[in-house]
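Presented below is the structure to which this report refers.
Only a single protein chain was left out; the remaining protein chains are all shown in position.
Right, chain A next:
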Amino acid sequence: MEQNKLLLIGVGGIGSEIIKCLLLSGYTEITCVDLDTIELSNLNRQFLFREADIGKSKSQVICERSKRFNGSAKLVPLHCDIKTKGPSFFSQFSVVITALDNVGARKYANMMCRITKTPMVDTGSAGFNGQVEVFLPGLKCFECTPIQPPKTYPVCTIRRNPEKMVHCVVWAKEEFKKEFCSKTYDSAEDEQSGELLFLKYFDQGIKDLLALKDFWKGKRKPTPLGNSKAFLSEKKEKTEKGQEKNDQPQEMRIFEPQEYATLFLKSVRELAKNRVQLRRPLIFDKDDPLALAFVACVANLRAFIFGITMQSTFEIKGIAGSIIPAVASTNAIVAGIAVKEVTNVLGWLKTKKDESCKSTWVGIPPKRILLQPFRLENSNKKCLVCKLQCITLKVNVHQILVKTLIKEVAKELDFESATLGFGSNCIYDPYDEMEENLEKKCYQFKIEHDSIVELDDTEIDFNVKVIIVHDPQIKEQNFQIIFHGEKPKPTTKEEEEEGEEEEEEEEDSQSKNKPSIVENVGASETIEIIDLIDESETIILNKPNVIKENKNLNLFKQLPSQLERKRNFTNISANGEIGKNNDKIIHIEKDELDEKEIKQNIKKTRKIPKNDKKDQKKTEIISIDFD
């Protein structure tokens, strides 16, 4: 343990727990990377931080604190974005542990780990759920299962026909941006602006929408509020909610629409004043009470107009800021598992046997299984990260010309002609007029030590990543190419097809294992296994007339409603997929089956883990930006 250097990326909730577990498990060399500073809302779980640390660098504070518990440990804090670190940095470590809160940084760490063939242990948590995933070189990586893009909502739903609070919040944030974040303020509008906006948002805007007569066919129509004076003078009907939550803090309470209208007018006035004082456009920050008040009022009034249940400012803050709930206990569980996996991975480094390494899902019992360990899977043949090929190029970046770099590497790798890219920029493309770039030196494009540039064959599908190692000793146009194992070569058509075929075969065999096949048992008895939303169980239904068609699982129409009541059946969609927000929800009918019979026929078996479940957890919970 003492010989192994570890890299811990992210020292927030899980990171704090991990570093504690690592130190007390005997690991002594740990580098901690984090670009964040400490905030008050971290302190309910990030136990190594104190109130006096607020505003300081997380990585620095954590290393200082932890040293006190193991004086001989070598802890290196790095207060920076991990994306500024290249392959030579990653290759110093035996294992990379990620405890990050975003997909982008995870993707980057994953790519670096693939390039440097470093094992990665990835962790995450959301509320009471969490996961630990082990990515060993050669096996499945972070990007082998497609990552769901952050959730976006159709513009039409947001602008015309919101159905849920989240739609109203997205709209309110948009309006905040339009109103306060782009133009500079003309103070002459001051007095009127609140009322004008009120009319625009809640009256005329809604009337304009109502003018689209065809659009509202079959839909519930919104009700415009009129002008603010008229609206405020309306008799206040106390709703049940408002009364009930009165002993709650203000942020948790739900107010009357009229109160939101008053608060709205006040917030517009204050925001306008602020902007005049600041002499710059504002930005939306969920922690700015004024900005939050505006968004909460606009969202709630819009919800009111469209007959959607209003919510407390606290809830709206959670939606607007994409806040993921977090608590110490879940992080402790995840960290405990992760550190055990780190030890397993070190074993793998010696033996290359991956049996003991497992990825684990953490759920909240008793509805879900607390721990669900999985054997590591093979890598996905279509995964671009697993497929990537790279070489190392030793050069002097201050002297070598772009022209030489392209020419020599292309020659070595049998490229026909090549384009050169660095980051998101294209440096050279033979089909573009970019000849002048060829005569420039590499460092002029900020290509430096540990940069990765990309060479693409212009004719065939062949892409190679080139890791630049800067060596000032190397003179002028000299260079040295180092292959990582085999020399990179393009994927041939046959290989590609082969891959696809295998994939299909795999899919076939998978679908055979899927519990949707019908087996014959006895003369007329048929067994049908259906995956349920209740993840921990599979139900076997044993009833001949239940099954009409197999395969496509259209048979749900025939299932007894008792089951629906008993087992939360409501979320099975027509195609048999299970999801929370499926549009096509089929309710199951009771059909000449009495309850006893059904009860007898229900057997529970253990759940078959489903891949697509994992994806859902991997994505960030909600992100609600248009762009």
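Definition applied: a contact is a pair of C-beta atoms (placed from the backbone, for glycine too) under 8 Å apart; a residue touches a chain by one contact, two chains touch by 3 or more; residues count from 1.
In this text, contacts and distances are computed from a predicted model.
A.B. asks: Using the UniProt record as the reference, specify the protein name of the hidden chain from among "Nucleolar protein 11", "RNase III domain-containing protein", "Ribosomal RNA-processing protein 42" or "NEDD8-activating enzyme E1 regulatory subunit".
C.D. replies: Of the names offered in "Nucleolar protein 11", "RNase III domain-containing protein", "Ribosomal RNA-processing protein 42" or "NEDD8-activating enzyme E1 regulatory subunit", the absent chain's UniProt record gives "NEDD8-activating enzyme E1 regulatory subunit".
A.B. asks: Based on the whole complex, identify which of A:82, A:254 or A:293 touches the chain you can't see.
C.D. replies: Of these options, the touching residue for the absent chain is A:293.
A.B. asks: Touching the absent chain in the whole complex: find that residue among A:117, A:178, A:220 or A:280.
C.D. replies: In the complete complex, the chain left out is touched by residue A:220.
A.B. asks: Of the residues A:112, A:337, A:427 or A:474, which one touches the chain left out of the display?
C.D. replies: Going through A:112, A:337, A:427 or A:474 one by one, A:337 is the residue touching the chain not shown.
A.B. asks: Touch as defined at the start, partner being the missing chain; which of A:155, A:252 or A:349 qualifies?
C.D. replies: A:252
A.B. asks: Residue-wise, where is chain A in contact with the chain that is not depicted?
C.D. replies: 17, 20-21, 24-25, 40-41, 43-45, 47, 50-51, 68-69, 71, 127-128, 163, 217-223, 240, 244, 248-252, 263, 266-267, 270, 289-290, 293, 307, 314, 318, 323-337, 339-340, 358, 360, 364-367, 369-371, 373, 533, 561, 565-566, 568, 570-571, 580, 586-587, 589-592
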